[in-house]
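My structure is below; once you've seen it, I'll send some questions.
One protein chain omitted, others in place.
A and B label the chains in the order they appear, each numbered from 1.
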Amino acid sequence: MKNRNIPKKLQDNLITIGIVVVCYILVMILSATGLLSNLLQGLLVPLCAYIILAVSLNLTVGILGELSLGHAGFMCVGAFTSAFFSKCMENTITFAPVRFFLALLIGGLCAALIGFLIGMPVLRLKGDYLAIVTLAFGEIIKNIMNVLFIGRDSHGFHFSMKDSLSLGLEEGGDVIINGAQGITGTPKDSNFTIGVILIVLTLLIVLNLINSRDGRAIMSIRDNLIASESIGIHITKYKLMAFTISAALAGIAGVLYSHNLNSLMATPKNFGYNMSIMILVFVVLGGIGNIRGSVIAAVILTLLPELLRGLNDYRMLIYSIVLIVMMLYNWAPNMIALRKKAANRFGRKKEVA
Amino acid sequence: MSLLSYLINGISLGSVYAIIALGYTMVYGIAKMLNFAHGDVIMVGGYLIFTFVSTLNLPVGLGILLAIVLCTMLGITIEAIAYRPLRNAASSLAVLITAIGVSYFLQNVALIIFGANTKAFTSVVSAEPLKLFDGQITISGETIVTIISCIIIMTALTLFVNKTKAGQAMLAVSEDKGAAQLMGINVNGTISLTFAIGSGLAAIAGLLLCSAYPSLTPYTGSMPGIKAFVAAVFGGIGSIPGALIGGIVLGIIEILSKAYISSQLADAIVFLVLILVLLIKPTGILGRKIQEKV
Partner (left out) sequence: MALLEVKNLSISFGGLRAVDDFNVSIEKGQLYGLIGPNGAGKTTVFNLLTGVYQPDEGFIHLDGEDITRLKTIEINQAGIARTFQNIRLFKELSVLDNVKVGLHNKYHYSTVEGLLRLPRYFQMEKKMDERAMELLKVFDLDGEADYLASNLPYGKQRKLEIARALATDPKLLLLDEPAAGMNPNETKELMETIRFVRDHFDMTILLIEHDMKLVAGICEELTVLNFGKILTQGKTSDVLHDPEVITAYLGE
């Protein structure tokens, strides 16, 4: 079998980024000519966030080879810390781009820090155990965000895990994080263009990492941990590196997501394991370890339910059937053999003709 | 006194988790997959009993029996259509994602048939509440039935696995599929049987869960499903006594956290305990350590 591997990595990466840029231009044209429905318009920034999440999760699942079911947790950390920052600084830093840049840094760094702290003990676990611990972590973050109250008055910040009254704010004090109600009135600092810039940056980071000394070390651990150790690769270091970068990028997706919302709440739908799983579906359907595939799958699978909206209640049913059928088609060994056979027959015919 | 009643409630909730966890643990042990749709089979079981007993007014016993039979068949069907073709797939993630697809599928079918509104589940348990210490503690009929069911199921299942041929076949398949096949064991049949038992148990769990918490929606099964899975991992996945211990411990932690710490943080505490247990004992309380041979 002559499977030529990645002949021109650089060219390949440029194609991926090119696709993103072309899509961006197309959307901008559609939007300018008024062909884009309001609904889709509203979906653009979340879509960018999902793409970044999918790419970052692929770094953990496809490149590092560890299953994480708590990716939404890192997104949640990024979203809340940055929204908190932006809301506090709304009147201090009035220039939105600078404020958003700082928010990105804060959201990304906080998510990275949490990723690092979680990763240190947890990456010792293997496969499904790691998956379940990350799932648990995601749920913990979501739960904590639902009972966290932070307010500010002239004395500074007040914290509570009970309710907004027990913050003991003086008159004129401001509740910034209001438990289950979350954060309302985050400045709308993100938009589609910023989202696309962040996607391109994410792609550059992940693709450059993969095609570097560190990336090879990470992938060698994925392929064979024991061999990797035997030639002097520091397993913990590289596992942590991949996991932390992945968490940081998920945090950045959270920043993008939260600065597009008027009210940010940690519901099961946006930060629970449902979200983590949705992102994982993007990664697996797009191809484990295939970064471009993640981008494309994220776009198609985000748009699919919206395009099926006319079918009302049936859309998620159809989505689930499509998901099952796609998985069987792509992964079932019998199906793969069948497809190969068909391709051979087809190929031979073509040669004859 | 209140502590004692909380403990009893915890054991009761834990018993439900344990019954659900059995389904996870058996399927994981034998098919090495996380069956994400297991929680949704519980929900299906709940709706079936609701339909048979509340809507069609069938006798309670018959309704329960029908629900168990239908859930069993559902489990076998899911395995045959969605999971079996992927058993030898190149990545174990494939079947995990398919299970997620099945989970969405079941939820949305329920959504279409029964709507998103919560259905009030009338408890089918008719046992009298038990009053202890001159009425200081009341144990509801549901609690008693739940705990007793759990004990019966655990005993029966342990006997089944250890004493019957089919049970031994299950152990063999979970140890080594290839070798089991060579020994003339019907691997497909054994795996089907495992799914059948797990799903039948899920129907019972659905009944008990909905009797204790009488509200039914298409998403009823997912959180208890996740927690029961946590219980299975906690106890050591693949181990039947592990599922029991994991379930009970989890139920008690959850009820006590709700009572003494914070009802909103109860889930977080449950998950935190899981993480701590796994960090100390990476394969759960009764899990076996597997070392890769170099």
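Here are some notes:
As a convention for this text, a contact is a pair of C-beta atoms (placed from the backbone, for glycine too) under 8 Å apart; a residue touches a chain by one contact, two chains touch by 3 or more.
In this text the structure is predicted, and so the values were computed from the model without any measurement.
Across A:142, A:222, A:239 or A:259, the residue that sits in touch with the chain not pictured is A:222. Within the complete assembly, A:205 is the residue of A:205, A:300 or A:336 that touches the hidden chain. Touch with the chain omitted from the figure is made, among A:241, A:285 or A:301, by A:241.
Within subunit A, the residues in touch with the undisplayed chain are 1-7, 204-205, 208-209, 212-217, 219-220, 222-224, 226-235, 241, 289.
The working rule: only the chains that are shown with their structure count from here on.
With centres defined as mean CA coordinates, subunit B is found 31 Å away from subunit A.
Remark: subunit A residues 61, 67, 121-122, 124-129, 131-133, 135-137, 139-140, 143-144, 146-147, 161, 180, 226, 273, 277, 280-281, 284-285, 288, 313-314, 316-317, 319-321, 323-324, 327-328, 330-335 touch subunit B in the complex. For subunit B in complex with subunit A, the touching residues are 28, 34, 36, 82, 85-86, 88-98, 100-105, 107-109, 111-112, 226, 229-230, 233, 237, 262, 264-265, 267-268, 271-272, 274-275, 278-279, 282-283, 292, 294.
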